[in-house]
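All protein chains but one are shown in place.
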Amino acid sequence: MIQIGCFFSLVGLGYYVVLNGAGFFNFAIGPYTMFSGLASSWLVFIQGWDLPQAILVGIAATIVLSVLTELLVVRPIERRSGGEELPALIAVVAVLYAIAQLAGTLFGRRPLPGRPWFYFENPIQVGLAYIDAQVIVSVVVTLLVFTALSLWLTFSPYGKIMRAVGDNQEAARTLGFPITRVRVIAFALAGLIAGIAGPLFASKAGVGFESGLSYSLFGFIALVLGGTGSPWAPLAGGMLLATIQIMSSYFFGSVWLNYATLAIAVVFFAIRPEGIFARRVRA
Amino acid sequence: MNDEAILVCEGLDKRYGAVQAVKGVTFSLHRGEILGLVGPNGAGKTTLVDLISGAQRQDAGFAAIRGKRLSGPPSRRARVNGLARTFQHPQVALELTVRENVLIGVTAPSLGSVGGLVLSVIKGCLSPDTAAEDLRVTSVAAAVGLPEITRRCSELTLGELRLVEVARALVADPSVILLDEPFAGGDVHGVASVSRALQEIVKTGASVILVDHNVDLVAALVNRIVLLNFGQILFDGDAKECLASPAMQDVYFGAAHL
Partner (left out) sequence: MISKLRQRGAWLETFSTLALVLIAIAYVQGDVYLEDVAILVATYSMIALGLYVPFIMGGALSMSYNAYLGIGAYAVAIIASKTGLGFGWGLPIGMALSAAVAVILGFATRRLSGFFLASVTVLFGIAFTSWLIASADLTGGGAGIPTFPTPVVFGVKLTHTIVVSIALLLVWIVAVLLARLRRSPFGVAVRASRRASTAVEASGIRISTIVLVSLALGAIIASLGGSMFALVNESVIPESFAIDIVFLTVFTPLLGGQSTPWGAVLGAFLVVLFTFELTMFKETGTLLFALAVLVVLVAAPRGLLGYASSGLKLLTSRLEPR
C-alpha cells in the first residue's frame, strides 16, 4: 500500500511539474512511466542486461519521449488553437495511445515482471504488513525525488522561474521569462520522474503495454486530490488514493477499486477541484 | 417613446468581499427609450448589466420587465422576459457563418426546454432546412448592415461582429436590449454602424440600455443618461443636462476620478 501510494505520488509529481512549467495536464505521463518500466524489464529479462544500465536506458528513453511530446505535439497545437483546450487534450490522448502501441510493438504485448532494486532474505514484518526491501527502496527514492524537486524549485534559477511561470504564465511572459525553455525543462523533468517511477514499481505487479492508462488516471487523481499548492501535495494525494483503493478492495472486493476511484474522481473534481492543498494566490 | 416603464431596477446591490460594486441602484427604462449608462472604468456598469441579465446574482434588490421580476439564469430571462444582450467582447461562434449565428436568436425560444430540444432533434433529422427563419435572419441582418450572411464570422471585423450580436438579439423580438460597450476597441466605422443599428432597434419598438464609458459618443445617441460611479447613480436625466452637470465634471475631470 505504501509502495502504491509512493507510485501514485511520483506520477502526480510529474503532472505537477508540467502543470507549473507549461500550464498543461500531460496525460501521457502514465505511458512514459510504463515505457520506462517495460523497457528496463525487457532489457533485463529478454536481453539479459544488468538492472542499472537497463534502468538508465529506460529513464533516458522516457525523457526523450517527454520532450518530443512537447516539441512535436503540444507546442504546435497550442500555438494553433489559441484559447481552446480541446485540441491539446485530444492530442495528448493520442500521444498516450501512441506510446502504448509503440511499447507494445517494441517490447511485445505480454506483460513482463519487474526486478526489485535490492533484495534481502526475509521480509520485515510490521504489524500486518510485510515490508520487503523494495518497499523501503521505494519510500527512500520517492522522498529523495520529492526533496530534490522541492529544493530545485526553491533554490535553482530555473526552478524559481518555473514557479513564477506556474503562478501566472501571462505575467511571466510579459516580464520576458524564457517560457519555451522552461516548458522543455518541465517536460524533461516529468520524463525523468516518470522514468524513475516505472522500473521502481514494475517489480510490484509487473508492467504491460496497456498499463499506462491507469497510471495516468491515478496520477492525475493524486494530483487533484493533493492540490496544486505545493510540490509535496501530490505525495498526500497519492497516499490518500492508494489507501482508499486498498481499503475498498479489502473490504468490498477487488472490483470496488475501480468503483471507489470513480467515486472519488466524481466527488472531488466537482466539489473541490483545487484539492486538499489549495494554492494560495499571491495577491 | 412614452412614459410607460418597461424595465425597473430597484435597490440593486452587489458586493465582492470588501468592494461594493453596485449600491442601491434604482432607475427605470421607458418603452421605446434609449438610455445611456455611463461611468468610468470600474464604476460598476458591467456588474449592473450582469445583474440585470442574470449572469450574476444580486445581494439585494430586484429588476423587473413589464412588472415581472427577473429571476433565474440568462437563458430564462431571455425566453420569459424578452431580454437580450450583447457583450463587450463579442460572443460569436467564429467558425460558423453570420446566418448560423443569427439563427440562434430566432430558434432559441423553441430550444429552451427539454421537450423543445427533443422535438427539434426529431425535426432536425427529418426536415433541417429553415426557410422561414432564414428569411427573418436575412431581413434583420440587412437592416442592421450585414447583407452577406453566408460569410464565415472568422472573416469579420470587430465592428461587424458587434452587428452580428445586434442582429442575433433583434431577431428574437426582445422588449429590452442591453448593449454592453459597443464602441470599445472600435473605429469611426464601428461607431457609425452602431448608431445605424440603434436606429433599427428603435424602429422595432424595443427599448435599449447602451453602456459605455465614452460619454460624448453616448450622449449623441441617447435620450437619457444614467451616470454611475463607485456603484452608485450620481445623475439620472436628460443627456445634455448630464454633460453640464457638476456630477459629470467630478467624475470625469475632477476629484472623484482619482
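Order of writing sets the chain letters: A and B. Residues in each chain are counted from 1.
We take it that contacts are C-beta pairs under 8 Å (C-beta built on N, C-alpha and C of every residue); 3 or more make two chains touch, one makes a residue touch a chain.
The model shown is predicted, which means the values in this text are computed figures rather than measured ones.
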Indicate each shown chain that the hidden chain touches within the full complex. A, B
Among B:Ala84, B:Ala197 or B:Met248, the residue in touch with the chain that has been omitted: B:Ala84
Cross-chain touch to the chain not pictured, restricted to A:Leu89, A:Ala164, A:Ile179 or A:Met247, is A:Leu89
Given the contact definition stated above, which residue among A:Thr105, A:Thr154 or A:Thr180 touches the chain not shown here? A:Thr105
Using the definition of touch stated at the top, determine which of B:Gln20, B:Ser71 or B:Ser110 touches the missing chain. B:Ser110
Over the whole complex, note the residues of chain A touching the chain we left out. 25, 27, 72-73, 76-77, 80, 84-87, 89-91, 93-95, 97-98, 101-102, 104-105, 210, 213-214, 217, 220-221, 224, 253, 255, 258-259, 261-262, 265-266, 269-270, 273
Kindly note down the residues of chain B that lie in touch with the hidden chain. 53, 55, 73-76, 78-79, 84-85, 87, 91-96, 99-101, 103-114, 117-118, 120-121, 123-131, 133-135, 138, 149-150, 165, 168, 172
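The definition used in the following text is that only the chains that are shown with their structure count from here on.
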Would you kindly tell me how far, in whole Å, the mean C-alpha position of chain B lies from that of chain A? 48
